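With one protein chain withheld, the remaining protein chains of the complex are depicted in position.
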Amino acid sequence: MIWQLDFIILTLVIISGIAAISIKDLLGAAVLFGAYSFMMCLLWSIMGAVDVAFTEASVGAGVSTVLFVAAVFRTTRRSRD
Amino acid sequence: MSDHFPALIIVVPLLSAFFIAAAGWIRRTLCFPIALFAMTVSLYSAIALLCEVVTEGRVIYHLGGWSPPWGIAYDIDYLNGIVLVVVAAVAFINLFATRSSVALEFPRKLGPFYALYVLFVTGLLGIVVTGDAFNLYVLLEIAALTGYALLGMGEGRAPLASLNYIFMGTIGASFYLLGIGYLYLATGSLNMADIATLLPEIYHSKVVLLAFIICMTGLFIKMALFPLHFWLPDAYAYSPSASISLIAPLTTKVMVYVMIRIALTVFTPRFSFASPTVSASFVWLAAIAIVMASIMALSQKSVKKMLAYIIIAEVGYMVGGLWLGNRNGITGAILHIINDAAMTLCVFLAAGNILFKLKQDSFDHLQGLFRKMPFSMAALVIGALSIIGVPPTCGFFSKWYLLLGGIDAGQYGFVAALIFSSLVNVVLFFRIFEIGFFESAQEHHPTGRAPIEEAPLEMLVPLMVVAALLIVLGFYTGDIVNNLIRFALPAGIA
Amino acid sequence: MNKTIGLITVVLCGVMLLIGTADFPDWGDPQSPASRHVSPYYIEKSIPETSVPNIVTAVLADYRGYDTMFETTVIFTAGIACFFLLRVRRKEPEIRYYRHIPTGITLRIEQGAKLPEDSKVFERIDTLYAPHDLIIKTTARLIIPFILIFALYVIAHGHHSPGGGFQGGVILGAAIILFAISYDLRSANRKLSERAAALLSTIGVFIYAGTGALCLLLASNFLDYSALASILGVDPVTARSHGILIVEIGVGTTVMAVMVWIYYNLSSRGRQDEGL
Partner (left out) sequence: MDDILSILISKYNYWGYIILMMVGLYAMIIKKNLVKKIIGMSIMQTAIIFFYVSIGVKKNATIPIITHGHNGAADIVRASDYINPLPHVLMLTAIVVAVATLGVALALAIKIYRHYDTLEEDEIHDFLKNQAE
């Protein structure tokens, strides 16, 4: 495992996490949350946690995002913060 | 089969929950009998288990045949045994008492309701019975998830209150999980008994201290200790009355049990009570919680919301009792788990009966209720006397032990808070009685429909049983303390 | 005001946690307590005791199988909770329209009248009717079989490679959700109705707990799969391996059904008529 690579991905994770909670459009937030989960899954597979990474890829980046999109679609995209 | 009581107590309700969920789609009338069967079996096994603990000592059950620390084990001593019986008994009695209101409130969703009911009880029983710190987290989440769903089904503000409960509950559970992670990092084990043997070598480590603080913070959020309580009143006040009389008596009490378990079994008294300043600050926190919750209860205008603040004050009693760190204090805390579960059940069932007939519970509508619903109101009086702490009822005795513990430890602030809250409770309940007894009765239902009468018999009988239980528990306090709670205390407590 | 208090709480939490890291063992240290005490046992004994090379699967479904049973129950609970909270039943509208696809004739069906058979010749049309996009529909039809096969592979091959019941179940569920998105909720409901999803979720978790209870009936401890040896006709170690496979199938079924069930309820606000 290469710590430089690990470090870069960790930075990306933090950036997409902060972006997900600060963007005004909720659909965008849902998609950014998907990106966050996917980066996280990469990070974990670098750390050797293949099963956890696999689960996060299918749950966090997959189904969670779909559920978020479904909920946003059924409510509203508008957000004031 | 008798060797497998520890497994039966969980497995039977769990399997029944699946049958109920399936029956909800096939034949709805089957749901209640299956739930009844599950609760009966778990109550029976809980009592049998407590008897086994009394006769043979600690019971350890290896799940999957793997011995701890590699596998998960149940570890039942006096402390779990007592709480198990309390949880199973409350769930059993409440199942009868709420049958009519469930049929009224969720006519089309009986299957999911009873499945969630049984799963909630399974989760709590699992929390109490397990000897594995991580397993406790998973069961905590089952109890919490079912709780969110049961509370969120109410009218109006309930979903928002329940969503706030989700946020706070998740923060609490996540903090607990993080604390367990710190313990795992420091010791490499997840089994409570194993952690307890490994910890003494590393008591000085910051990781252990932090694990302790994080775990306790998480549990304080979960049990709604005063500054972290704000999710509870709304969540409880707007919930359907069929679910609240199950959740209110059990959730906070089981969380207090978890706190006692973590503080006494995992960290051992040597660590938990090592620094008098830490213990004293927790006791002060509890004292402030009691006083503030009592004051806030005074300003409420509906029965359920007032009771919710009383629950927060009661949590303060138990937290304070534990952190007094002496024999009387901890005895009082454990005894209060039993008594408080019983009296909370009693008052919430009474409030449920009032709501069932009146459809609302604000103080303005209680006039003349003593004449209209004499039995429900009588039960409310007994419950209230117990919460206030009037002698033959059980509430007096646990309060007595707590007071003794406070005096032993020299924590007069806590003693004063206890007395203050008793006085406030007198005011709170006598206000209700005054409205109900002296103010002129309205001849008709507030909305002008059928006149109010006593709740149906199947709701009254369980309520009467609970009210009688409050007095019986009071008479047998000596036996409970001497034969059960005395052995639940760990060695090395003054 | 609230914002400041919140910010102070958050920063305090962060600082507290940061101080704690000072006493952490170095990252990746093989001699840290976490790697020395319990976990070596799993690594060294999982093949001799369960004959499962993927240690995570062995620990997940056997050594700590009780946790996993409740993990499945959590998912099941979430499914029931979403249904309990959201589901509303609406009466069918008085007048419904069906189109006979070969001829293009539209039929008007009034309350109480006999419905056309639920066949491929008729198509329901109403205000909720969403025309499908040909490209998306065809692509989904091409992809879904492969996703399903991959999901089954993930469940079945969990012993030897990353994966297992949970991941496979999620992928299975995702395939059905993809179908529901690319067609519409009504078509998906015809393939896997809500009732079927609910019953499947129950069955899956029942397979898990029932396997455990079966061990109990065979006079072993709960979830002790080696007791299944007498039924399966193999030695206890292989029986553990088979037991893991059985419970993984149960987990997969529940997870698949619940994911679809939650999606149905969330995407239609509990009405089960119109999806995304």
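So that you can tell them apart, the chains are marked A, B and C in the order they are listed, and the count of residues begins at 1 in each.
As a working rule, a residue touches a chain if its C-beta (ideal position, glycine included) is under 8 Å from a C-beta of that chain, and two chains touch if they have at least 3 such contacts.
Note that the coordinates shown come from a computational prediction; the quantities given were computed from them, not determined experimentally.
The hidden chain, counted over the whole complex, makes contact with A, B, C. In the full complex, chain B contacts the hidden chain through residues 134, 138, 141, 145, 148-149, 152, 156-157, 159-160, 162-163, 166-167, 170-171, 174, 177-178, 181, 184-185, 190. Within the complete assembly, residues 2-3, 6-7, 9-11, 13-14, 17-18, 21, 24, 26-30, 32, 34-35, 38-40, 42-44, 46-48, 51, 53-56, 59-60, 64, 67-68, 71-72, 74-75, 77-79, 81-82, 85-86, 160-162, 166, 262, 265-266, 269-270 of chain C touch the chain that is not shown.
Counting over the whole complex, chain A has residues 3, 6-7, 10, 13-14, 17-18, 20-21, 26, 29-30, 33, 36-37, 40, 43-44, 47-52, 55-56, 59-60, 63-64, 67-68, 70-72, 74-76, 78-81 touching the chain that is not drawn.
Following the convention adopted for this analysis, only the chains that are shown with their structure count from here on.
Taken as a contact graph, with one node per protein chain and an edge wherever two chains touch, the assembly forms an open path, each chain linked only to its neighbours along a line. Distance from chain B peaks, on a Cα-centroid basis, for A. Inter-chain centre distance (chain B to chain C, centres taken as mean C-alpha positions): 32 Å.
Rounded to whole angstrom, the centroid-to-centroid distance between chain A and chain B, based on C-alpha atoms, equals 37 Å.
Chain centres here are Cα averages; for chain A and chain C they lie 20 Å apart.
Interface residues of chain C, counted against chain B in their complex, comprise 16-17, 19-20, 22-25, 32-39, 41-42, 62-67, 70-71, 73-74, 76-78, 80-81, 83-85, 87, 89, 195, 198-199, 201-202, 205-206, 209-210, 212-213, 216, 220-226.
By the touch criterion stated above, chain C contacts chain A in their complex at residues 54, 56-57, 60, 162-164, 166-167, 170-171, 173-174, 177, 181, 259, 262-263, 266-269, 276. Contacts from chain A toward chain C in the complex involve residues 50-51, 53-55, 58-59, 62-63, 66-67, 69-71, 73-74.
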